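Dumping the structure here so I can ask a few things about it.
Note that this complex is displayed minus one protein chain, with the remaining chains in position.
Order of writing sets the labels: A and B. Residues in every chain begin at 1.
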Amino acid sequence: MSWIPAVESALNAAVRAGTPLLYGTLGEIYAERSGVMNLGVEGMMIVGAVVAFGVTLHTQNPWIGVLAAALAAGALALIHAFLSITLRANQVVSGLALTMMGLGISALLGKRYIGTPLPNSLSPTPIPILCDVPIVGPMFFRHDPLVYASLVLAPLLWFFLFYTKVGINIRSVGENPAAADALGVNVYLIRYACVFFGGLLSGVAGAYLSVAYAPAWIEGMTAGKGWIVIGLTIFSMWSPLRALLGSYLFGGVTALQYRLQPLGVSPNLLAMLPYTFTIIVLLVGTSERIRKRVGAPSALGIPYVRGEKP
Amino acid sequence: MGGRLFGRSPKTRLVSGRPRKGEVVVEMRGITKRFPGVLANDHVDFEVRAGEVHALLGENGAGKTTLMNVLYGIYQPDEGEIYVRGRKVKIRSPRDAIKLGIGMVHQHFMLVSPHTVAENIALGLSTAKFFLPLREVERKISELSKKYGLRVDPKARIWQLSTGEQQRVEILKALYRGANILILDEPTSVLTPGEIKELFATLRRMAEEGRAIVFITHKLDEVMAVSDRVTVLRKGRVVATLETSKTNKRELARLMVGREVLFQLEKSPARIGGVVLEVRNLQALNDKGLLALKGVSFKVHEGEIFGIAGVAGNGQRELIEVITGLRRAVKGKVVLLGEDVTNRTPRELIDRGVCHIPEERIRTGLVPDMSVAENLILKSYRRPPFSRGPLLNYSEIRRYAEKLVSEYDVMTPSVDTPAKLLSGGNIQRLILARETSGKPRLIVAAHPTYGLDVGATEYIRRLLLKFRDGGAAILLVSEDLEEVLSLSDRIAVMFEGEFMGVVDADDVDVEEIGLMMAGVRRMEVVENVGDKG
Partner (left out) sequence: MLGIRVRVERRAVTPTWLLAAASALSVASALLAISALFWWYGVDPLLAYRRIFAGAFGSTYGLLETLVKSIPLMLCGVGLTIAFRALVWNIGAEGQLLMGAVAATAIALFVPGIPKPLVLPLMFLSGFLAGAAWGVIPGVLKAKFRADEVVTTLMMNYIASELVNYLVYGPWKGPEEWGFPYSSKFPKYAWIPTIPGTRIHYVTLALAVASAAAAYLLLMRTTIGYEIRVTGGNPDAARYAGMNYFRTVVLVMLLSGGLAGLAGVGEVAGIHHRLRYPSGISPGYGYTAIIVAWLGRLNPLAVILTSILFGGLLVGGDAIQVALGLPIAVVNVFNGAILLFVMGGDILTRYRIRVEWRRGR
């Protein structure tokens, strides 16, 4: 059965490639569930990538790098939160502006790191026994700690969202903020917190790219992953568990891309795959039938003002 | 905007001990609240006592809801003070109000539609622990439910409930938090006459227990039926506070409006002509894909007003949308002047003389950022003289706009003013002007006077009668039963997508209509009420 190792390797690659998407999507799900659309994910991811790289290089500790990345992206997210929530600005334009800034700042900051190797990257630590289970073993248990963390984080975030008091506050704020406000829930605080949290996770996603996945700094290394996250958020119907499915599906497309290349297919045509796939995924997620059963949070993208008529 | 980033509020201590009956539990002194361009509350003094039902009466726009929103912490007063149980308090947000034992049932329900009853009631509970204690909440809801006769299934999702049941959830929300002061804002607009009776009984029971109830309304019958005292607001000021037993409808009406009010509109006898609109066995789905219109058939003639009464949410919206081309019919026909127009586009219907006075006047009817003139041609921009081929003719458009503005008394600085700056009543006039200035054959009016003051309401009703006398056919859908009764020549009652019965306005009986609104068909009603033939 000589094809098994190939399959195992492909599945492993799929999970690795899907992990930054998973982190980004989990964060965006929380932001959108609270009613705020964050289109700045691409910018936050790439800022996370460059900060993680630089800090890891200087402190020789990748975990500090990841932490710094999360905080940097979170700071950007707070700017978006301020514009969208307090100033009630147009959320599409605000997110776009932040993405542009993020891309530019990361290019600036990262210039000195181009071509620099990273000695203290996060390397895979296989989990004994489990990692030898055929097919499933290499798929899930031969990764670096950030992947394991994401596998644990997704169900945790799902549980938190649907079965805790704060979770229902978040969901209510996204569906009907006036109702939540009338019962004393602090709409602004929840939205700020969720957007900030989304930023933190975007930063981790970017950090993963530069400190574990590549590991390296390349200008523009996110290559649109932040936008794919937006599509994935809709596809996952704002559920952290379904985000797992979507992210790994995408990871699979990326893995496929690299495996088809040696067969002579043009790398550029293959590179189109994830983006085309995103459009398809978006269509599937948006189609009317699905909308009727699970829709976007009703108040998504609409700023809230106490006392204003709907 | 003004205020803090996070909306944190200072701690407020609860006053302990049950209030004695008659004790003043809430006193508002000199409350003043301004919005850009309008003084909503002008040095208002208002107090409520334990054990009473206190009605807050006034027309739309008099400031009643604003005043109670101040009490509930949704607005901050510009001037004035609030005392709860004798202690001066600052209510900075609903959280403070809830801590003080104040609960509010809003006119537009504040419910999260996809969540369950229990999840809605549990929302924001400060006593709840980290993990949602849903089972405990459900149990307590059942208890309260039984105690006050507010039957509702804690596990049901809000979108599955009728409006009456949703209102019960709202009341339970307040009771669950131990509200001793309960504010209800226009609670009866979504209830059938039978449900209204039940509500009043529940309120009286709560008052007996020593709670204080504030009942906001603009309906005089209700004031007389359920309240102990009544405070009348007019244009933001308190006009009088009276004991209900010592006053009557006529006096209250005069206080409310400031002049003698005619209760009956003069309506000349109908001169009915040919059939303009015929609807045959019409069926349509609602937004959720469920059947909302289950086979409705009727005819509307020239010179008549055909009114459809019923609590909102029973298919009226879907019916209007099918007739005006905004929704697909899945079965049945719509025939206009002999022509089958089922599922034609709105434009084709407009071209055939169908006018639509929309329900949510700002949302559907108006482009707020565009000028008055540009809004006035929303339906007719494609026809000469407003456009020649692809080009718009602005001088013609402006001339037309100026003519309409003066004819319909729309108060605006100029026809180039952005429409969003107009007041509610003027916006409705603008829409009316736009809709009715052609020679409409069929006018479809959906809740046309909702939220308007007495002056605007009278104007619109007179206008509808004028068109009816001029030979137009009018389909009137309204939640306001009084409006339907006073304007229509024939009345149908709609319940769950079907007509329960059609009656002549001359032999109407409110009790009969009330039963139909609650789902009892006319034949059964006649049997129940006794032989009325």
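Definition applied: a contact is a pair of C-beta atoms (placed from the backbone, for glycine too) under 8 Å apart; a residue touches a chain by one contact, two chains touch by 3 or more.
Computed from a prediction, not measured in an experiment: that's the story for all the values here.
Q: Looking beyond the chains shown, say which of A:6, A:87 or A:152 touches the absent one.
A: Missing-chain contact among the listed residues: A:87.
Q: Out of B:22, B:368 or B:470, which residue would touch the omitted chain in the full complex?
A: B:368
Q: For the chain not shown, which residue from B:382, B:439 or B:466 touches it across the whole complex?
A: Reading the full complex, the residue touching the unseen chain is B:382.
Q: Could you tell me which of A:34, A:56 or A:99 touches the chain that is not displayed?
A: A:99
Q: So which bits of chain B touch the chain we can't see?
A: 1-2, 36-37, 324-326, 345-350, 356, 358, 363-370, 374, 378-379, 381-382, 387, 390-392, 394, 418, 421
Q: So which bits of chain A touch the chain we can't see?
A: 39, 43, 79, 83, 87-90, 92-94, 96-108, 111, 219-220, 223-224, 227, 230-231, 234, 266, 268-269, 271-272, 275-276, 278-279, 282-283, 286-288, 291
Keep in mind that, in the parts below, only the chains that are shown with their structure count from here on.
Q: Which of the residues in chain A end up touching chain B in this complex?
A: 86-87, 163-169, 171-172, 175-176, 178-189, 192, 292, 298, 306-307, 310
Q: Spell out the residues on chain B that touch chain A in their complex, using ranges where they run on.
A: These residues of chain B touch chain A: 1, 5-8, 69, 72, 74-75, 93-95, 98, 104, 106, 108-115, 119-120, 122-126, 128-132, 173, 288-289.
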